[in-house]
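Quick one: the structure is below, and I'll ask about it shortly.
Note that this complex is displayed minus one protein chain, with the remaining chains in position.
Let's look at chain A:
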C-alpha cells in the first residue's frame, strides 16, 4: 500500500461547552474513497471545516504526504491540495462559471489584468476533463445544483487538489445526476486522488466507498474496509450509545386528541402528512436533513400555504392562511433558524417575548409596559434566561439564552400545540439539557408537542411516538418502547429493515 496522502492524528476541536471532535485519527490513501459516517452532530462537518482551514483544531496534527501542515485560512488548505464540495454550494451566483472556478487565482496577463481568454480556455479544458457540458461564460445562477457541483469539482481540479472532500454532494441531485457524479468520483480515484465522502445514504456509501470511518459524539468509533462490514453493523456503530438514559423522560398522562392533521401536502416538498396529536404527548418527527419535516410544519403554521389537507384543532376545522391564524387558534412554531426566523436580535428581551401576541398587553389604546414586563419576568424566570435586565438586546445573549427567549415568545401566546424545530441546534450542552427538561415540563402541563429533530438521542429520549419522514412522506411510525435506534435510522435512510 502506498503512502497516505493525508493523515490526521489525535485531532480535537472544542468550542465553549461543546466537544466537537476528540482524538480522531484517520488516513486517506491515494486512489481511494473514504466515507465518513455518523449522526448529525457526530463531528463530520467539523472535520471538513478543520481540513478546509475554516476551524483551527484545538489539538492534533494534519500531515499532507507526511509533511506537517497548519491551516490558518481556507487559502492554506487550497495550497496544500485539499478542496471541498459543500452541501449547499458556496459560490458566486452572479459571476461566470470560469470566474467561479478561478476565484482567488485568476490567470493574469501583463499589468495584473485578468487574462480572460486564458481563463476561459483553461476553464473549458477543466470542464471537459470531467465531461461537463457547461459553457465557461455562463452565469452560475443559470446552472442546476448538479451542474454547480461539477463546477466545484472543476474548481478543485484547477487547484490540482489531491484530496477532494464531498460533504453530502448528492442531497439535492436526481438519480441520473448521482450516476454522473459517481462516474467523476471514479475518475478522480483513477487519477490517484483521495476522496473523502460524507453521506447519510447507505446505498451510496456501499456503492462508492473503499474505506469507512464512523464517528459518534466527536469520537472515532470504528474504521475499516467497507467490504468488511454490513449495513446493520454500521448503523449500530453510529447510534451505539444507550440513548434512553440521557434525558430522563417524565411520566405524563396522555389525554385526548388535540390536533388532527390529514393529508397535508404542497406541490413539491411534502405529501400526505397525517397524524393525530394528544394532550401531553410529545411527537417526534425524525428524518434526514431535507426530508420535508420543516416544510410540512411550516405549511401547518401558515408560513408557506399548503395546497391540500385538513387541520383540526379540538374538533374545530381550521383554515390557516397566515401564521397569525395559527397563533390565534393556539398553534405555535419555534423555527429552526434562530438568528434569521426566531429572534429579533436588535430588539430587547421584553420586545421579543411579547411580539407574537401584542394585543394581550394593550390597555385602552396603548401597550402597557407594566403588563409586558410582568409576562417577560414570569416566562424569563421560568426558562431561567440569564440576562442583566429584561431590556437587554438579544444580540448580547448566548445562543442558548436567545433560544429560551424565542420559546418564551411562543409560550406567551398560550398555545395548545407547540412545534419545536430543532430546538437544541447549535446551543451549548448546559442550555440543551435545560431545554430538554423544559420540553418535558411543557408536556406534563398538558401541552401537545411536535419535536422536529435530527438527533436520535433527543427524539428517543423525549418522544412518546416517532414519525419518520423521508422524501416528503411519512414512511414509518414507532411507539415508545417498540423502537430501536437501528430501526429509526433504517427507516430514515431507507436502509434494509432487518437492522432491527
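In this section, a residue touches a chain if its C-beta (ideal position, glycine included) is under 8 Å from a C-beta of that chain, and two chains touch if they have at least 3 such contacts; residues count from 1.
Everything below uses one rule, namely that contacts and distances are computed from a predicted model.
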**OP:** Assuming one chain is omitted from the figure, identify its UniProt name from "cytochrome-c oxidase", "Succinate--CoA ligase [ADP-forming] subunit beta", "Pyruvate dehydrogenase E1 component alpha subunit" or "Autoinducer 2 import system permease protein LsrD".
**Re:** "Autoinducer 2 import system permease protein LsrD"
Subject >> From A:186, A:227, A:289 or A:358, residue that would touch the chain that is not displayed >> reply: A:358
Original post:
Among A:72, A:117, A:176 or A:389, which residue is in contact with the omitted chain in the full complex?
Top reply: A:389
Subject >> Among A:132, A:300, A:327 or A:411, the residue in touch with the chain that has been omitted >> reply: A:327
Subject >> Touching residues on chain A - with respect to the absent chain >> reply: 19, 246, 303, 322-324, 326-327, 333, 335, 340-347, 351, 354-359, 361-362, 365-367, 373, 377, 380-381, 384-392, 409, 429-430, 432-434, 436-437
